[in-house]
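Report on one structure; see the data block that follows.
For this depiction, one protein chain was excluded, whereas all remaining protein chains were kept in their positions.
Now for chain A:
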Amino acid sequence: MVAALTVGTRVLALVILGIGAIVGLAMAVAGAGQAFGVHGWIVLIYCLVIAWRVMLQLDAPEPSPSRLRSYYDDPIKMGVVLTMAWAIVGMGFGVWVAYLLAYPDLRYDAAWTGFGRLRPVHTTGIIFGFGGTALITTSFHVMQRTSRARLAGEFTPWFVLLGYQLFVILAISGYLMGINQSKEYAEAEWYADLWLLVVWITYFTLYIRTLARRAEPHIYVANWYYLSFILIVGVLHIFNNVALPVSWSGSRSYILWSGVQDAMMQWWYGHNAVAFFLTSGFLGMLYYYLPKRAARPIYSYRLSILSFWGITFFYVWVGSHHLHYTALPQWVQTLGMTFSIMLLVPSWATAANALLTLNGAWHKVRDDATLRFMMVAAIFYGMATFEGSFLAIRGVNALSHYTDWTIAHVHVGTLGWNAILIFGAIYALVPVIWRRERMWSPRLVEWHFWLAVAGTVIYVFSMWNSGILQGLMWRTYNDAGTLQYSFIDTVMAMHPYYMGRAVGGTIYMIGMLIGCVNIWMTIRKAPEAGYLRDMPKTPAGDADDRRVPAE
């Protein structure tokens, strides 16, 4: 991969990595003896390892200029591998946390194995590690294909992909050492946040620059979604994380906002992390891979426009539904609730647009597990949004809030929609970028599909049961007018469901591991594809696609 970069780019990479290593060393020295210092070492080692990889091929010959006439897929390949690696980390911790809740002793008395540390490792590892890397990877693919243009630059995509990995590594290793700014889905401390900001702005400009090169007169819907995801997540990230570090050599900082303003800012961010990270970005993915795989036109362009603007407009209003019955003024809650209901229509319209696109391709859904992944993802998307709008009604939220019902809703969305869609997209993507005829084993894709669906269903039904039971137990009064159940009663009542969830999660994870094997074998063993017309349009003419080296 390094040999495909120009010598100038390799040198530039070394310079940037050198600066990174110096910053890392400075952090390590300034924060010696603290977790901050450990982070310095991590930055230093990360930069040195990549620099070493670049050095190995520093003297390789200049790549041929004809590469500029093909798509730039090397970062995508790396991205696919990293996505699956994060799936293992994120789900591994998810499964651990799930068993931990059923058996609280499963932590071997170490400080870093406390629930409060493992849980954010799961959420950050899975949302930002797995989900975020998948979004970056697929966006590189989609932006090139739908623009019929090569990625802008050869250095920038690597900077974005690998810089982003460093952010997630810093975040997660920090939680294990006790560094956490106590904002859900934004737990990372100030220096990691600043670094993410740099990476994110680069990502945004990369996207815009690639779109500016496009050979198509119009911008495809998938790109609108990816762009809104990048833009709005960036803005939210800035607002939610304005913090004042206590010192330049320590990890502690104080957020500028306080009290109820801070809560509102946090959930404005928190909800839109869900909305623009786990929804808009993923809709971009859906809008490309589903019609592509089904080989059917999108059902309705008009519906796409309507729902895109509906989703984008309404989502930014609804954060307050996470703060029902709190110190947040009631009028803000009413607004959050009403906008959440109005949001349902564009959400369902989008799911319907995807499913109706499959009209005329249902036989493919039956035969092709990859397409079925995407179809099922769209269905779960519809379920998650319906449930979400329902939970946003204050009266319903009074029952569901703080219970496992929220966890059920979360995992309908994340397991059923996000992760299943990622798997579908990756199964579609891997043969294309590695120039393979198909996945190594369609049978294993089929197996993965059923394990994923079974795992999701078991997980979600366990949590629905547990959540509703828990909510009802909390509000049951006896004749004397006092609470019927103590808290520990409700915890004990949860145990069987926690077991169910852990089993469901394990099944899901096994499916994912099968997927990893299949992807690995596809890269190593699957038969090479013949001539594929998969290349950008350039004035200089097309490169012969077959000659794109399939590493």
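Heads up, the rule we're going with is that a contact is a pair of C-beta atoms (placed from the backbone, for glycine too) under 8 Å apart; a residue touches a chain by one contact, two chains touch by 3 or more; residues count from 1.
Note that contacts and distances are computed from a predicted model.
**Q** Write down which listed name, "Peptide/nickel transport system permease protein", "Tryptophan synthase beta chain", "Cbb3-type cytochrome c oxidase subunit" or "ABC transporter ATP-binding protein", is the UniProt protein name of the chain that is not shown.
**A** Answer from the record: the omitted chain is "Cbb3-type cytochrome c oxidase subunit".
**Q** May I ask which residue of A:Thr9, A:Ser70, A:Thr123 or A:Thr146 touches the chain that does not appear here?
**A** Once the missing chain is taken into account, the touching residue is A:Thr146.
**Q** Would you mind spotting which of A:Tyr220, A:Phe276 or A:Tyr381 touches the chain that isn't drawn?
**A** Of all options in A:Tyr220, A:Phe276 or A:Tyr381, contact with the hidden chain holds for A:Tyr220.
**Q** So one chain is hidden, and I want to know which residue out of A:Ala13, A:Leu236 or A:Leu344 touches that hidden chain in the complete assembly.
**A** Result: among the candidates, A:Leu344 touches the missing chain.
**Q** Just the residue numbers, please: which parts of chain A touch the chain that's not shown?
**A** That gives, for chain A, the contact residues 145-146, 148, 216-218, 220-221, 288, 291-292, 295, 297-304, 306, 325, 329-331, 333-335, 337-339, 341-342, 344-345, 348-349, 352, 359-360, 478-489.
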